[in-house]
Structure formats: structure tokens, C-alpha cells
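Now for chain A:
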Amino acid sequence: MNAAVKTIKATGWPVRDDGAPATLVAAVARNAFEHGERIGFREREHGIWREWTWAQVLEEILQLAAGFEAVGLMPGQAMTVVGDNRAAIYFSMVAANALGAFPSPVFPDVPVDEFDAYMRFGEPRIALAEDQEQVDKLLDVRARTGRPEIIVYDDPRGVAAYEAEGLVSVERLRDMGSQQLASDPGKRTALIGRAGGDDIAVLLYSSGTTGKPKGIPLRHRNVVSGVLNAEKGGYFRLHEELFAYLPTAWVGDYIFTLGAGIVLVATINVPERQETALHDLREVAPTFYLAAPRAWDNMLTRVQVGMADSTPLKRRLFDFFLPRAVELERRRLAGKSIGIKDRVLDGIGQVLVYGPIKDFLGLSRAKRAFTGGEAMGEDTFLFFRGLGIQLKQFYGQTETCALSAAQVEGSVRLHTVGRAMPGVAVRIADDGEILLKSPSIIEAYLDDPDATAKTFVDGWLRTGDAGYLESEGDLVVLGRVSEVVHTAAGERFIPNFIENRIKFASFVRNVAVFGAGRDDLTAIVCIDYEAVGHWAERRAITYGSYAELSQKPEVGDLVGEVIAHVNETQPEPLKIRRYVNLFKDFDADDGEITRTRKLRRSVIEDRYAPLIEALYSASEKVVYEASITYEDGTHGVLTRELEIRKVLV
Partner candidate 1 sequence: MKRREFLTATAAAAVLSQMPIRIAAAQDKVIRFSMPQDFTKVYTFVTAEYSQGQRDYLTLVNLQGGINGHQIVADVSDHGNDLPRAIEAYERAKSEGAVLIDPLSTPVARALVPRALEDKINLITAFSGRSDAADGTAFPYVLPLSPNYWTQAALLIDFFRQKDGDLNGKKICYVHIDTPFGKEPLPILQKLAEQQGFELVTFPYTPPGNDQSAIWPQVRRARPDWVMFWGAGVGQTTALTEAIRNGLDMSRLSSSVWISESDMEVVGAEQCTGVLKVEPCVSGREPELIQEILKEVVEPDKGAGPEDKVGTAYYNYGVMLAAIMVEGVRKAFEKDPDGPISGEWLNAGLRSISDFTAEGLIPATTITPEDHQGGGQGRIAHWDGAKFVPDTDFFSANQDVVWEEVRKYSEEFKKTGK
Partner candidate 2 sequence: MDMLLLAELAINGVFIGLMYALVAAGIVLIYKTSGIANLAQGALAMMGGYLAWAFSALTGFPIWIAIPLALVAMFLIGTLLERFALRRMVGQPIIMVIMLTLGLEIMLRGVLPGFFGSAVKRLDIGIPPTPFFIGDIFLNKATLIGGSVSLLLILVAIYFFNSRLGIIMRAVSDDQSAAWSVGIKVERAIAIAWGLSAVMATAAGVLWGATQGVDWSLSLLLIKALAIAILGGLDSLPGVLIAGVIVGLAESLATGVLDPIVGGGTRDVVASVIIVLTLLLRPHGLFGREHIERV
Partner candidate 3 sequence: MFYRRAGIRHTRYQDERQIWPLPFDRRLALLIFLLAIFAPLLIDRLYLVSYLLPWVIWSTAALGLNFLMGGAGQIHLGYGAVIAIGAYASVHMVRAGLPFELAMIGGGLLSAAVGMIFGATALRVKGLYLAMATLAMQYIVDFVIIQFPAISGGTQATLQVPRVSFLGVEVTGDLAPYYVALLICLLVTLFMLNLRRSSFGRALAAVREKDYAAAVIGVNTFRYKLLAFWVSSFIGGVVGSVLAVCYYRAISPDQFHLDLSIQLVAMVIVGGLGSVLGSFFGAALILFAPILLNQFFGFAASELGMTISTDLRSHVPLMLYGAMIVGFLLWEPLGLAKIYANLRNYFLVWPFRHARQ
């Protein structure tokens, strides 16, 4: 029993009225005391997994906390955190909490000039960077803004030789902390008890689709109640195996990995690097898996591409069983009874095909799998459910700790996002906007009374989503209230909706649909380089680049078929008539999509205006001059001739 555990044994930890730990720090303390030998964190390092029991986790956190205190992290302050998932980063985040401060994670791919936007709140004097790349970025930021004063880094490679001031390694910080702890016997108790439920646990930023990102402070009580609500609803369980691979700045990772992991005594597995995440996923085989619809799509694509390349027998088996699995799942979801023969066939398929595929993906133990944030394609959804993974959609915003509603096994229907979780109240406003109320919802944005006033009305959160409740209480989300547009003829539609449906085809990675104020609908399509590339290879179509591949007539036809398929279910006035294959994919670096891969419509409409005009003219070709920014910052112009194609209905 280490020193930290002895401490908590003596003094306990802050608890809520219902006895649950009041803060994440308290939860870690509880875990250390009650589940001290259980593995809390696992991190892959040079091919093998390093493990920390909860007792060790607590000690790590307390040491780091003391260390942060030594370098001046003050209660109420933010600590900028930037980097991919590392155990040390997670520990540091909780360590900041122990001091009454809070981490403010930033997406690691945020460029330097946008970085200030994420350091607006909480006066972040101290930043935690994963590696040299992020340290460099932070040093740039400091040169411009004077903050952060102290940069703590985890991976010393390349950084050790830096002579910039205020650079501290996590290692060093930990040493400092452990000295502090050694010199002050009461320190541990103090650190465990310092934070309260009302303190901010993490500061997240809204995606900033419009305007500057808002600061969203999730407090400990929000996080803890959100997680406990989800547990009550059966969405989370105790002692899950979690896979910590999502961006730390996304609410999904914070809540589903760190929050739920700590509160529900899970084992949090951190992959070696982002690039090895897929491989490491298989080694972890998590019992609970959260991924964005896109990621599920990618997984499906991976499987399909792999199968297309497989041996004839295996392919035939796959082609035999999977459609049956999907059909069976479809019937199961529709509540129809399943015959013996289908069950037997399903069992055989489970052994022959589904099981191995799940094993390959690392999802063989994934009892609870979730997706959210965007709508999911039916193919993808049914595919994974057909495999036997109980994939469910959930609904929530950063403001709600992402935990508002989720599908309930037994009445899973694709078009809904499920039912409100225990403790969550849902109401539909008169204009169709979804309103939410729950202990997991924050009360206000940080330092933004205007936005707060607009969003938080009478204790209800205005989600900005349009939707309705079905009779059983299942919530249907249609899209953003603000996204509803009309054609010239007055037909209402949400472009995002159509785009998502087109994107469900594995060949299309991104698409923008236009038509607001126009006579009919058109689209700019970005093909999926990998999937189409593979498709082309199998047909001996040679190509050298994305741009070249996208303009191949065969690829044009391929995309045309995809759109025509979507058109089948579109009402006549809302069919897409013309489209163009873009020579590049939409890119977050160009501001065309957000970091969460949402379309920035205004940017696109602006940048590709000539293209859109061409789509609405009679021309069959368009010459597009793209201005591009090279990595050294200089600008250039790239001329591309693109073919405008009609959708054959």
C-alpha cells in the first residue's frame, strides 16, 4: 500500500450526498483505496504495455499535482493541454484538478495562429505539451502572446536540448512533486480534498463553426452525474476496458474515457501513438468503444477493401453471410421474429465470418459500442450490428457532457438517437428545437454572458438542433435549426442530411450540397482516395494523384451512381442534378471543415463560388483556379480543369 492510499484510508475523500465521489480526484482516491490492485491505466510503450494500478495512479497524480503546484499552478487557473493521448497527460489533467485548477485541452492539430483562441479563458500560465512539435507550437504562441509561461512536456525527445525558459519535463515535475509530498506529510490529504464538486473539471471549447469557440466549463458534478446517469441507464458499466484514442480535446474522450474511466473504475488503455491506434486497439480489445460515425465508416471500408482483396473462398463466405447478417439485423430491429434457420445461420456466420472480423478490428469484446456527433449511415450501422456489436447512437453536446440520450437495446431504430438518459429531461420547443435539462449540463459558458443568455433559458439548454420525440420517447434529431434552407421553389431541406447520406457510400469522403435559393440541388464531391484508389487498381485504372484520380471518367461515373442511389429516396424537387468531383479533399487546415470534420459551408461557398456557378450553368467543364498555401507560408495558384457531370436518373 503506497503512501497515498494510506492517506485516504485515514481521511477519506470528498463525497456527494449519495456517497459517490464528488470530484474526479476523489474518485481516483476511492479507486485507489477500494480497487487499489486493479489496473487503472495501461499505456503502450515500445511495444509493451506499462500498467498502473489505481493506487499507483493516485500516487502519480498527487506527485504531479504537487509538482504543478511547485511551478505555480493556482486554483481556478486553466492549464492548456495539447497532445495526443498519453497516460501522463491524463494524470496531469486530474493533477490540475487536485489543485483546484482545470485542464484546457486543445486539439493537437490546431495551427499556431488559431491557438490563441483556445487560451482565452482561465489565464493559462502553464501548458502541458506532449512532445517537441507541441512545445514548438507553444513557444511560438508564447512569443506572440507571452503565454504560457511554463511549458511542461512529456516526451523529452528533441526538447531536452532546448534552452527556452520555463521548460519542465513531466519527469522533473514528478520529482519535484514527490519531494514536496515527502516533505509535507499532510499534502496528500490536502490535495485529495482540495477540489470540490463545483470546481471546473475541464474547460472545453465549442467547435467554433460560427465565430470564435466558446469556453465550456464542465464541472466535477456535471461529469460525475453525467457518468452516473449513463451508468444507471445501462450505457456504462463498472470495470470496463476503455481505449483512450480520441482527441483529448473532444468531450467524448474526456467523458467517455477519462470521466467514465475514473468514476466507474475502468481500465484506461492508451495506445502507443495515433498511427498505431488501430493495431493497439486489437491488443486492447476494449469492452466499451466509442467512435465517430466516420471512424465506423472507415472501419467498414477497411473490412470491405480487405475482403475485396481476399481469397475467393473467404470472399464468397463473406458475401454469403454478411448480407444475411444485415438483413437479419434489419428484421430484428423491426421487431420481427427470427426463425431457427436464421439463428443457426447466424451462429455459423458468427464463427466463420463475424467473429474473425470483430477480432481483426479488436472489437470482439466490445459489448457496448457507441457513435454520435453525426448521423450514421444505415449500411455501416447495420453492418456492425449484424456482426453482433451492439452499436448504439448517443446524443449530446459538449455542454451536456455529451450524455443526454442514447439508444436502448431492444428498441434501436436508426433514425432516432434513443431515449433520454436517467436524470435528463427533454422538451421540444415550439419551433422544433430540442431543449435539454440535466445535472450534467453546465450553467453557463465561461466569460460569455451573451452566448450564455442565448443558450441557457430557464434552466433549459437550447441545443440548436431541430427534432421531435416519438411516442415511446425516442428522440429524432433532424439537423441544426440554423441549417434549414429553402430552394427557390420553397422546398425545405437540410443540406447536411443529404450530404451525410451521400457520404455513407465508401467512395465519397466529403460532399457539399448546394441549393438554397436555387432551382435545384448540386453537389461538390470529394472522393475517398483510399477506397476509390483501390477500386481503380482493381480495374487497372492508372492514376498518380488524388487530383488525377478524381477526374477519371470511370470515377465520375462511380460517383454518379452513388448520387443517383441517394436520389432514389429524395423527393423530386430535391434531387441532385449536377455534381463535380473536386480535385482535393476538404481540409481542416484550409478551414473547409472543422477539426471534427463538419463542413464549414460558408467557407466552401465562398472558396468554390466559381465552381458552384458552373454547376448551375450549362457548361460541362470548369477551370478552377485554386489558391493554395504552401507549408512555408507562401501562396500559389493552381489551375484545374474539372468536369461537371449530370446525374443520370
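In this section, contacts are C-beta pairs under 8 Å (C-beta built on N, C-alpha and C of every residue); 3 or more make two chains touch, one makes a residue touch a chain; residues count from 1.
The candidates were selected such that all candidates are chains of the complex that A comes from, given by their letters.
Everything numeric in this text was worked out from a predicted model, so none of it was measured.
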item	value
Touching chain, any copy counted, for chain A within the complex - options 1, 2 or 3	3
Footprint of candidate 3 on chain A - complex, ascending	42, 44, 47-51, 282-285, 302-303, 305-307, 309-311, 314-315, 317-318, 351-353, 355-365
